[in-house]
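Removed from the display is one protein chain of the complex; every other protein chain stays in position.
As written, the chains take the letters A and B, and residue 1 is the first residue of each chain.
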Amino acid sequence: MNWNAFLEFVRGPLFQVSLLVFVAGMLYRLVRVLMLGWSRDNVPSKGSKGGGVVKSFLKSILIWPFIPWVKRTFSKNPVIYLAGGLFHLALLVVLILGTAHMLVWKSLLGFGWATLPLPMVDWMAAVGIAAMVALLIHRLVNPVMRLISGPSEWANWTLVFLPMVSGYMLTHHMFFRYEVLFSIHMLVVDILLIWIPLSRISHFIFYFFARTIHGVEFGKRAVNP
Amino acid sequence: MPEETVHQYLQKQGVSRRDFLKICGALVGALGLTRMPPFDESGLPGNLKHTSVKPIDMVRHALETKPRLPVIWLEFQDCAGCSEALTRSHSPTLVNLVLNSITVEYHETLSAAAGFQVEEAKQAAMKKYAGQYILVVEGSIPEGDGYCTIGGKSALDLLKEAAAGAAAIIATGNCASFGGIPKAKPNPTNAKGVWEIITDKPIVNIPGCPAIPEAFTGTLANFLIFGSLPELDGLRRPKTFYGNTIHDRCLRRPFYEAGKFAESFDDEGARQGWCLYKLGCKGPTTYNACATIKWDAGLSFPVQSGHPCLGCSEPNFWDGGGFYQGQSAPLNRPAVTVVGAAAAAGIVAGAAMGAANQSQKKSAARKSKKQKDA
Partner (left out) sequence: MQTLEAMNVFVEETGGWVASQLEACTRCGMCAEACHFYQGTGNPEYAPVWKLELLRRAYEQRFTLTGKFKLLLGIDKRISDEDLDHWSEINYYACTVCNKCSMVCPMGIDLGPLLHGVRAGLAAAGKVPDDLMVAVNKQIEEGSPLGMTSEVWDSRLEWVADDWDVVIPRDVKGADTLVVFSSIEVMKFPSNIAAIAKILNKAGENWTVSSKAREVVNFGFYEGSEEHTKLFLQRVLDGAKELGVKRIVVTECGHAYDALRWLAGNLIPEANDFEITHITGVLGELVGSGRIKVKPGFFDENDSGTITFHDACKIQRRGGYIKEPREVLNILAPKSFKEMTPNREEAICCGGGGGVIAIKAADPMRYAAFELKIEQVNKVGATTVTMSCSNCRLQFTDGVEHFNLDWKITGLAQMVADAMED
């Protein structure tokens, strides 16, 4: 198996194709939803809609993994909050604040930015992987999760997990030569890019819709979202 | 009459026994052996089998019993840099020592004679040493017609002709190994490395731009001592010299780990000797001996001198995304127009689906109105 040639393929033409499919697919989904129409809200507000939106986003980003009142409400399942929150934090740290990925963004966007030292990023990556494992176990064991999870959910987990693990192995030169690990990492990333517009992973776009709607609905009622 | 051995040749040059043994010891270093090979592969006579033998014994025995290695050195689409690097040796160096154990019957650039006489000399040497000589190739071979000819013969024909009688082929430099700079886009000559053309001879690649002289001579020494090529990796590079990446042995590695990067060539970080990863260093994905053996008899190598590694011992390094683009970045990105086209395709498809959905909604509204009125 000529791993060097394969690496050039998955880093080169396949990556380009995946990126194009990702762009086209995401825009397709966005436009398709937008075109279903939006109606005006004619009812006068009690509180501030804008304020509600701001609070809604802040709650989601800053407080989400650490909501104390949530813990009070749901002492049942703190693991899912921690695992979900830490997973997303790890994603942010590794994909945006990690030097290796920042250089990828730089080549695509034309500008880069300051990044964190490798040990910090590495540690977060390990935390992210552990969080993913916890989330998988939860989805396999919890009765609600078993009911609502279908093939799409299992694919989501796998296609997100593989880049994380292969990336970690690549950074640490574990078991295989770099061209093998780099190829696998790029291959699963390419597959993930194609899968995103076909799956619920595209929630990162619709998050903005739902979060804004949430802020508006609670803000207009003068209730903290 | 048996050919004179290397030892005999050296004696004729006035090298003392003591100095000869020193040369043997130095050659052990040139081999870059990481461990003593099994006795049967050592080339030593059987009566020494259960005695304690050391690498120097292997080398001494080989030099005392074997003749100097005949070498035919061809150059094609090249810059002669690999030859230049080899000859830039001060005496006495390892490189020099090894060069004393070979006879260069023909060298494209360095042969004193020229014209049809040297071509005839080459033919004679190939005939005399048929099956024994080492063919060294420098420069890439164009498959396209007429791009490189010597004495009216195409590079392709010259290579095939010389390869036919060779015991083994050493492709020195990135050009002979993988196509090198001539292969860079748009590759008008359809440049190829030796191993893409010759498939029936043992070939070792010593890539680099140029190849590190010690890597080349170490491989030669291996053939001299053991009569075979050293252990090779998937790209036919000797593992001794190409087994680790620059990154694995780089003196600036601690800075990489600590996240201290030079952001530009003259900033404070650069002056402090920080890691050059952000300036496009390809160290992590480049297998070569630069970080350990270095250049100019261990003087320095690009990263040490402040320039990021270009990855010159890897295939297609010239088209590998750009010397100053991060190693992790994709090789190329789609053109803005192509991305725009994809975006447009997505939007149009989404709009079409959206319109279809809207009409579905309208007919649903009509249906429910009809029901209400009924």
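The working rule: a contact is a pair of C-beta atoms (placed from the backbone, for glycine too) under 8 Å apart; a residue touches a chain by one contact, two chains touch by 3 or more.
No experiment lies behind these values; they were computed from the predicted model shown.
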item	value
From A:L95, A:M145 or A:V165, residue that would touch the chain that is not displayed	A:M145
Absent-chain interface as seen on chain B, which is shown	353, 357, 360-361, 364-365, 367-368, 372
Residue numbers in chain A that touch the chain omitted from display	29, 32-39, 41-44, 46-47, 56, 60, 64, 69-70, 72-74, 76-77, 80, 84, 139, 142-149, 151, 153, 198, 200, 202-203, 206-207, 209-215, 217-218, 221-225
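The definition used in the following text is that only the chains that are shown with their structure count from here on.
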item	value
Centroid distance [mean C-alpha coordinates] between chain B and chain A, Å	41
Residues of chain A that touch chain B when the two form their complex	2-4, 8, 11-12, 15-16, 19-21, 23-37, 99-104, 106-108, 112, 115-120, 173, 177-179, 182
Residue ranges of chain B in contact with chain A within the complex	234-235, 245, 248, 256-261, 277-278, 284-285, 314-316, 321, 325-334, 338-339, 342-343, 345-347, 349-351, 353-355, 357-358, 361
